[in-house]
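The other protein chains are all here in position, but one chain of the complex has been omitted.
This part shows subunit A:
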Amino acid sequence: MAGGSSSSSSSSSTGPSLVDSLFQRSLDDLIKSLRSQPVGAEPALLSRALAEIRREIRSPDPDTKAVALQKLTYLSSIHGLDASWAAFHALELLPSPSPLHKRLAYLAASLSFHPSTTDVLPLATHQLRKDLSPSSPPNFSSLALHLLSLSASPDLARHLAPDILPLLSPRASSTTTNTKNNNNNSSPLRPKAAVATLHALSLCPDVVPLLVKPLVDCLSSPDPRVVSAAVGAFAELVSATDPSPYLPLAPEFYRLLTDSRNNWVLIKLLKIFARLAPLEPRLAARLVDPLCDLIRRSSAQSLVLECVRTLFSGFPDHDRALRLAVDKVKEFLTNDDDPNLRYLGLRALTILGPRNSWGVVESRDSVIQSLADPDPNIRHEALRLIMGMVFDTNVVEISVMLVNYAMKSDPVFANEMLDAVLTTCGRNVYELIVDFDWYVSLLGEMARNPHCAKGEEIERQLVDIGLRVRDARPELVRVARDLLIDPALLGNPFLWRILSAAAWVSGEYVEFSTNWLELVEALLQPRTSLLPPLVRAVYIQAVFKVLAFCFSSYIDQLEASQVSSLGHSTTVGGSTIECNAASANCLSDDITGTESADGFATADKPASLLSLLEKKDPFFTRESLKRILYLIETAVGPLSENDDVEVQERARNVLGLIHMLQEIPAWKTEEEGFKKDKDNGVGKIMNLMQAMFSEEIGPVSVNAQKRVPVPEGLVLEENLSDLAMILTEGDIAPSMSISFTLRSHQHMETKDEAAPSVQSTYLLAEHRKRHGLYYLPAEKDETELNDFPRAYDPLLPVSHSDATEDLVKLTEQSLIPRKVKHTKPRPIVLKMDEGDGVLPSALTTVKESKDDMLSGAIHEVLLGNEGKPSSSQKGSSNKSSGRRMKGVSDNSESVPQSKENLDLGDRENRSSSSRRSQHRSHGKGRHRSSQNNEEKEEKSHRNSTRSGHHHERHEHRQRGETPLNAVPQAPAIQDLLL
């Protein structure tokens, strides 16, 4: 452990006779002791080692310090210990003349320095500058470049940019070579300097004028490594920022593409062209042939893949080339030996996007087969590809295929598929769905999947469709019935939410049910005891609704038979069953008509329900009612003692109604007497009940609350504690109106205690009358408040039209980004899942604002240099904008000079990127200047406008016939294109 072993190790101290260094453990010792430890003892050992290092690292002896730092580096990179506290000690060792110490110090620094949190970083500036200088050994400079490109902060990059410059330029590096490295004709530092330059540029756009030109020069270096590094740097710059400033370099890139035989370089060049080609159609035309050649000739799959991707993303209009690429992808997909190629083939097709969906259609078979691939990642990718290709024309086919396939698939992937179908079909309020009957039954089928764990979403969609899509309700009720009567489903906890939705649907839209007895039986079957209390409560509430509906229908039916017997002196019995089907459609209209017109207009109601009841009367015999009553009473009875309050409360509601009915003497007498009595007893109660449920709950816009005007005299800021008095007086809590399941409860309460609560209900009603427009139309206690006109009548028919409005609105909204997508050169299909992590999104927002600065600066340099190569960097950037000014006014005859001057004034304030877009829009100057204000506003929230910006620019490109001929960058491109 002590001196002996450390002197034998190559990396240990052999130095001064201090006690610390004599007994210092070397890295090897540390590793050995860590490895020989049992698993559990590691944390203790680590903390002991850390304490040791903390002591040793303060030693004045550089050897001891170096070993301590090395151990710490090991612990931090392998065992994840925090090393940021030792940043200063790493700095202390940086100036060491010993290559060993320097290397260790740089390694420690590059592993532990964090540009934003290491506060000692500025202290390194001087040492880095010294190590970068041409007089220091090349491997010192190399270490410094490493650290610089890993851990530099913007300030550090700004300060050291002039020091990178000599390493980047060929002359300086050759002098270095001559002095230090005679047998090598090119400095190994130049490629590294190119990469460091890339990072300096990305950190600090100020240094662009200084560094971009030498970086461009690197492209024509004879040393392939330098070219490779420079191309790599440009590939990153082009892909991370706005590509348009790099267009003038296209000829240079093109030359390299045709000359180079190096696959690494070719791949990077293809990345650059994938971004540049959409900007310049002539460039794309020029590139097609070399790309196709590469696909045909190259044996390197990585290169072929990159060609395919470039063609897919950058050349959507070149059918011949796309055909070749799609054929290649088909080869990938059918490659049974290499899962990588299958995966990448699917990914590539995803890039192809909806614009060229034929490519996917052609390889359809292999794509669908990939759903059964042994690799979950490939299956996932295939699913994503398929879902990206869903349109309203094929949504049925694809969804059915996936749902059926999910039956056979393994649980995880089955749910992934169900989720994909649910998300896609539910997108933008069911934008894709035309046939809701089909979709509703599909939802029912999903519930039948034994692995289905998507109960929550299916529940939401079932209820949501019920609320939004009137025409789907009959089918919805049918699907719900099928789910409810199946006792097997009750045992599956994943389906409980779906069953809850089914119960609610069949209660709420009970009028579409065909067999009420069966429904009640299903809702009360013994296995419902398996359900959790909340779902059970929904079941019982549904029973309540069914009961109320049956009774009121029965009474109306009696009434109707009276009417008809009076009018036509015929009996009702079974006379009109035949027209069942024929009037099924008008039936729903009739009902909703009455509901929406005047919720509780007793005069209208029997007339409209007449047609309904005549058809269904065979089901409503006195016996069937009695049967239902008996069934409910026996099944719900025990639940009135249930432990769960929700279940108990609802059970008692139902039982209360039944008891109330049974206490009315007329019920016990024969049918005739019952008929006569109906106006006083049963009929009245049932009308109340029916009225309670007859009104619809409609979807409410998210913004509804905002639309409520604040009435005069209402001070919203004031403390609302005064309301407590009113609220405690009655039993009505305002929150009840929100939940539909509570309605009956409220109603019963108000009915029973009508007298004491009159005041509060009065106040509430008054309030609603004034602002009722924006309440959910869920309140049903107008029975007591008939004397007040219903304030929210006008909005009632909205429930349907609101849904369509929503749809229209949403499609409009979804059209806007779609427009952008179409005019945008590269549909961003791949970014679908980018919002997943917080990290990437946070990064991109910051990135964008800076990217604009960066690409703007680069634009200035590259274009400025084309025109005035001799002028100094700063001057050229100013002059180039001035020169551009002239260009603008020359080219746009229609725009008066004064206008341009105005623009110039504005321009000073704007960043270069907007200058660019304006510049390009010459000939439309007038139009643009009217948008100036808008543009300025946009600037304030830059991160959201990036895509719009692209869009704009592209548009202008299309408007101006051949913009590139007029702008200064044209000459650069012309030698390539002509």
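Please note the rule applied: a residue touches a chain if its C-beta (ideal position, glycine included) is under 8 Å from a C-beta of that chain, and two chains touch if they have at least 3 such contacts; residues count from 1.
The criterion applied here is as follows: contacts and distances are computed from a predicted model.
Between the names "Cytochrome b-245 light chain", "Interferon alpha/beta receptor 1 isoform X2", "60S ribosomal protein L27" or "AP complex subunit sigma", the one given in UniProt for the chain missing from this structure view is "AP complex subunit sigma".
Among A:S59, A:T73 or A:S244, the one in contact with the hidden chain is A:T73. Taking the complete complex into account, A:L150 is the one of A:L45, A:L150 or A:A704 that touches the chain left out. Shown as candidates are A:D119, A:D375, A:D410 or A:E518; the residue that touches the absent chain is A:D375. Here the missing chain is touched by one residue of A:A109, A:L203 or A:L443, and it is A:L203. Set against the missing chain, the residues A:L94, A:L107, A:L402 or A:I458 yield one that touches it, A:L107.
Even with one chain removed from view, subunit A keeps its contact list with that chain: residues 10-11, 14-17, 28, 31, 35, 63, 70, 73-74, 76-84, 98-100, 103-104, 107, 110-111, 114-117, 137, 139, 145-146, 149-150, 154, 188, 191-192, 195-196, 198-199, 202-203, 225, 228-229, 232-233, 236-237, 239-241, 262, 264, 267, 271, 301-302, 305-306, 309, 339-340, 342-344, 374-378, 380, 830-831, 833-834, 836-837, 839-840, 843, 846-847, 850-851, 854.
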